[in-house]
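A single protein chain has been removed from this complex, and every other one stays in its place.
And then subunit A:
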Amino acid sequence: MNILLQDPFAVLKEHPEKLTHTIENPLRTECLQYSPCGDYLALGCANGALVIYDMDTFRPICVPGNMLGAHVRPITSIAWSPDGRFLLTSSRDWFIKLWDLSLPSKPLKEISFDSPIWGCQWLDAKNWLCVATVFEESDAYVIDFSNDPVASLLSKSEETSLSSTPDHGYVLVCTVHTKHQDIIITGTSKGWLNFYKFHSIFQSECIHSLKITSSNIKHVIISQDGGRLAINSSDRTIRQYEIHVNNETSTVELILEHKYQDVINKLQWNCILFSNNSAEYLVASTHGSSAHELYIWETTSGTLVRVLEGVEEELIDITWDFYSMSIVSNGFESGNVYMWSVVVPPKWSALAPDFEEVEENVDYLEKEDEFDEVDEAEQQQGLEKEEEIVIDLRTREQYDVRGNNLLVERFTIPTDYIRIIKMQSSSG
C-alpha cells in the first residue's frame, strides 16, 4: 500500500522489529553489504564467490566473476561505490578486486598483497582511491585503482623510526570520515586509534593518535553526519564517542558518550553499525554460540531499545538499509541470511480518508449546513479556483518519509539476456 497514506507512527519506525525473510545460501555467507539505496544485497561467500541478490524478488541476479577471476578464499569485506555501480571486495586469498557491475563477468582491476586482507573501503570512489588493512601490517594501505593499481602504506614515516613511540601493534581496521573525506581512522591490535589526514597516495600525515584500550580494535564506525564514532574492541565493550574534527587546524576531539557492555553474560560483539543521519541507534551482533540476537541501543540515552530475535544461530555481519528500514545479518553456522523489517499492517480505510472506522453504531446527527442549497454559480467558482492551483506532477520528491535522499543516482544491474537464453537452450 502507499506508504504516504499510512499512519506515520506505524510507518516511520526507526528500526525494524520482525524477522521477515530468510535467504538460504548454500555457499555460506561470510559478509554482506546493501547497495547504497538498498536495491541489491551483495553476499561474500566462504568459497570466494560474490553473489548479488535483488531485494525485490529475493533472488540472486548477478554473480560477478562467473567467467574469470573470482576469489578462491572467503571474502572478508565488500564496499559499494556511492553510485552503486562499482564494488570492492577483499579476500583471504590476498586479493582486492574491483568489479564493474555493467560488465560483471570478470574483475575490472585487481591487486594482490602478500598476506590475507582484513578489509577494504572506498576513500574517494570518484578518484578510484580506497584504503585497506592487511594481515600483520603496521599500517593501512591506500590503493589507487585509476590506472594499474598501486598500493602505498599510510606511512608514519619518521615517527615510526623514533624509538619513543610505543608499539601500536598491527592495524586491523580502518574507516573514512563521512564528512571529511580526507580523514582516515585506523584501529590497531593494541587498542590504538590513529587519525590520518590524506594528501596524496604517497603522502598522508598522522594528526591524532590515542590509546583506547589494550585489546584488539575490531570495528571503527562513524555516523553519516560525522558526529559520532563507535569502537568495538575485544575487551567486550563498545565505546561511543562524540567526535569533532577541525579540518583547518587538523585537530580531533573525542568525548566519550557511552560504553555498551553485556554485564551478565560478558559477551563480545561481532559487528556494530549505526543508523542513518545522526545515528540515533546502534545495532550490534553478539559473539558466542549461546547468543542469537541483535541488540539495538538508543545512542543519546544509551538504553537498550530492542532485541532482534527469531534466529537460532550466532549472527556475524550486519547491514542496514534505511530506505526500506530493514536489517540483514548472516548466520555463523548455516551461512543463511536473515532479514528484519518493519511490518506495516494494511489499513484500507486510509485510502478513503472521509470514511471512519466505528466500533459501535452511532446515531448520525445532521450538521447545520449539511443539506443547504448552495448557489450553483458560487459552487462552480469554488471548483474553478481549486482547479487553478497547478499541481506539479513532474518534479521528483527529494526526500522520502524517512528523510532519505531519493535523488541519488541508482545503478541498475543490466540483465544478461544472452546468458539467460544460452542457459535455457542448453537445458532444454
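In this section, a contact is a pair of C-beta atoms (placed from the backbone, for glycine too) under 8 Å apart; a residue touches a chain by one contact, two chains touch by 3 or more; residues count from 1.
In this text, contacts and distances are computed from a predicted model.
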Record-based protein name (UniProt) of the chain missing from this complex, from "ER membrane protein complex subunit 1", "Cytochrome c oxidase subunit 4, mitochondrial", "DNA-directed RNA polymerase III subunit RPC3" or "PHD-type domain-containing protein" = "PHD-type domain-containing protein"
Which of these touches the unseen chain: A:115, A:146 or A:415?
-> A:115
Residue among A:70, A:108 or A:337 that touches the chain left out of view | A:70
Could you please point out the subunit A residues that touch the chain left off the display?
-> 67-70, 72-73, 92-94, 114-115, 135-136
